[in-house]
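Reviewing the structure listed below.
With one protein chain removed, the remaining protein chains of the complex are shown where they sit.
The block that comes next holds chain A.
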Amino acid sequence: MSDLDDFKATYFDECSELLTELEEQFAAIEAGERDAGRLNAVFRAIHSIKGGAGAFGFSALVGFAHAYETLLDYVRDGRIEMSDDVVTLCIRANDIVADHVKAAQTGEALPADYGMDEKARFDALARGESVAEDEEGGEPLEEFDIEFVPVMVHIEAAEDETHESDAFEAAPMAFEPGHWEIHFRPHQALYARANDPLLLFRELAALGEMSVRAVIGEIPALADFEPFAVYCSWEITLISPSLTEAMIREVFEFVDGDCDIAVAQLGGGLAPLDVAPAQSLPLEPGLSDLLALADDEVEALLDFALESAPVAEPAESVEEAPEPSFAALAETIKPSAPIAVARVPVEALKPATPVPESEDGERRNVGVQSIRVDLDKVDRVVNMVGELVITQSMLTQQMDETLRARYTELVRGLEVLAQTTRGLQDSVMAIRAQPVKSVFSRMPRLVRELAQKTGKKIKLETIGENTEIDKTVIEQLSDPLTHMIRNSADHGIEAPDLRTARGKADTGTIRLSAEQAGGNILIIVEDDGGGINRERVLQVARDKGIVAADVNPSDEQIDQLIFAPGFSTASEVSDISGRGVGMDVVLSNIKKIGGSVHVRSWTGKGTRMTLRLPLTLAVLDVMLVKVGGSPYVVPLSSIVETIQCSRAAFERVPSGGKVLQVRGEYVQVIDLAERFDMLTETEADNRFVVLCEAEGSHKVALIVDDIIGQQQVVIKSLEENFERVDGIAGGTILGDGNVALIVDVQGLKTTIMHKTAA
């Protein structure tokens, strides 16, 4: 039971990946990349979803996926043109597939007719094209309607001799064209991936008249039976005048690499395949080629075949039949599966066992191998590596000059340790890194829907979607991004006529980009809409008491107000978003993962929202400083430069605050000792300024007593055992075991802003 649950969980994991893949593919297809590669990828994804769904008995999903697949197949054949309408229909179909998957996962039932309209449209599309030019083209469609009527499979009972001769009577069919012989031998991996040969047979049965025979000669005595070994292979005869090899291969596409497949067309004059197959295989040149038997094996087989000739004699084959126990055993094991007489001597079957096609074998080796790992396990490793990095840097720091001179071996060892640690850290981080594509790919659809709902014309551009970022960060990114894009589409981009009136193109653009900037990832959502209506925002903020009546915030501060909790310009609330509703959620979500949000707006030109996210949540590059005798660390990513202090450089502004002039620019000064209420014993002129860039363009100068150096730290939570402290982003443990606090540059700046504003 739990095994099945595990399989299901894996299947749903895969489904979510495949659905993401579908989104990606269709984003590209929409953009005009309508090549066969994309289409094949889509086809494979749908096919995989269908395959698993069949194994678990999600029949509604199978039904819809099958119809969809048929349509895709027609598009692939060129019978249906990949027009915009078809693309739109496919995108809708993806949603339906996703809904079906979700329903299967949650166990909720969808309406019985869910997706039927689309299914009917597939139908119509396919028929419209095919009936006109090709009578047969329409046939598979008719067929898919009845696809889930139980498929008749010819079962040839093992122990019954008369069936033998029945099969023989069928043999003359082999001389007709369109008569195919398939040898299908699954590997263990096929079952491990929860595939069921029965589904493949059903699919084959849809292609023509089929008979299936199981080759069970390899099934050992019960005592030797290994439950997970694969003993069974199948021979399938398939008859249909229009059948091509490609059509057959396609059925097996999904299990490609997990089984051995031999497909051959039966011409005239061949020994009927009904005869012990392993003997007849080498006699049939096509099959032996396909199986790529080793030369000596072929020879051995030929010898065998000659010795036992005439193999085709029915009487002969009956004599060769194995003890009935095999068949009986087979029947008990798999009573529902098609069973045929196993008349194949065990030694003769051997060559038919996997002698992988060399090409095939290579492909399997080249393919990316992966395992699924519980994220918790990776996290544990990441944490441990973090601690290791810190211990290593502590060791290095404690090596003073005398020790260095004395223990050169030790120094060398430490250097190697440093290198290995760094490498280990990078590798561990890489395990969790994922391209932001997985989130970005959901956005085109969102924009499309928003455009439809709002009646606007919106185009989405994505840049840097291969930028990699920690998986835990990515998971937290989807909601904020959705909110931001909704916000841009709903409030940023103007209606087409207004845009034209403002002299802009009637189609608005939302640009979504990701880039790595030092130890951070910047994700920017930018639109070329009307910008934030500051008057209204300020008015609402005043009405709600977020900003006092006598305070005049700067433009930048007003823009930032849309992130204030409870802020919403009520008059603008729509069913899509209310600016403010959700934006405070954006802020809190992003803060939770150690990031920050900044918004800038240009009236009439657009709005840009910047998310700054840490590359990883585990290790931070910092500058270690001292303030009032206590260690503090400032994230290196926010530091612009450090300056030796000079009292003369500070000037007081009327509000009582200090500013520092740095190359012609006035920068707000925060004396950390003062701010943190600590006593500093350092002389004023011996102190240092750490110039930081908080979110946005504004810089802030932090005065510290001493700068100690750079290092890496593991972020520890202060809230775990205490509570959040203003101006402090968390804590970390230094090499000497002491705790250092992490300065929250952005937080300091905002509290100062509030203080001056209040």
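As a convention for this text, a contact is a pair of C-beta atoms (placed from the backbone, for glycine too) under 8 Å apart; a residue touches a chain by one contact, two chains touch by 3 or more; residues count from 1.
By definition in this document, contacts and distances are computed from a predicted model.
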item	value
Complex member absent from the view - protein name from UniProt, among "Alpha-ketoacid dehydrogenase subunit beta", "Heme exporter protein C", "Diguanylate cyclase" or "Chemotaxis protein CheW"	"Chemotaxis protein CheW"
Sole residue of A:A229, A:V373 or A:V739 that reaches the chain not shown, by the stated touch rule	A:V739
Residue among A:G464, A:P553, A:P635 or A:G727 that touches the chain left out of view	A:G727
Chain A residues that touch the omitted chain in the full complex	387, 628, 630-631, 675-678, 716-718, 720-723, 725-728, 731, 733, 737-741
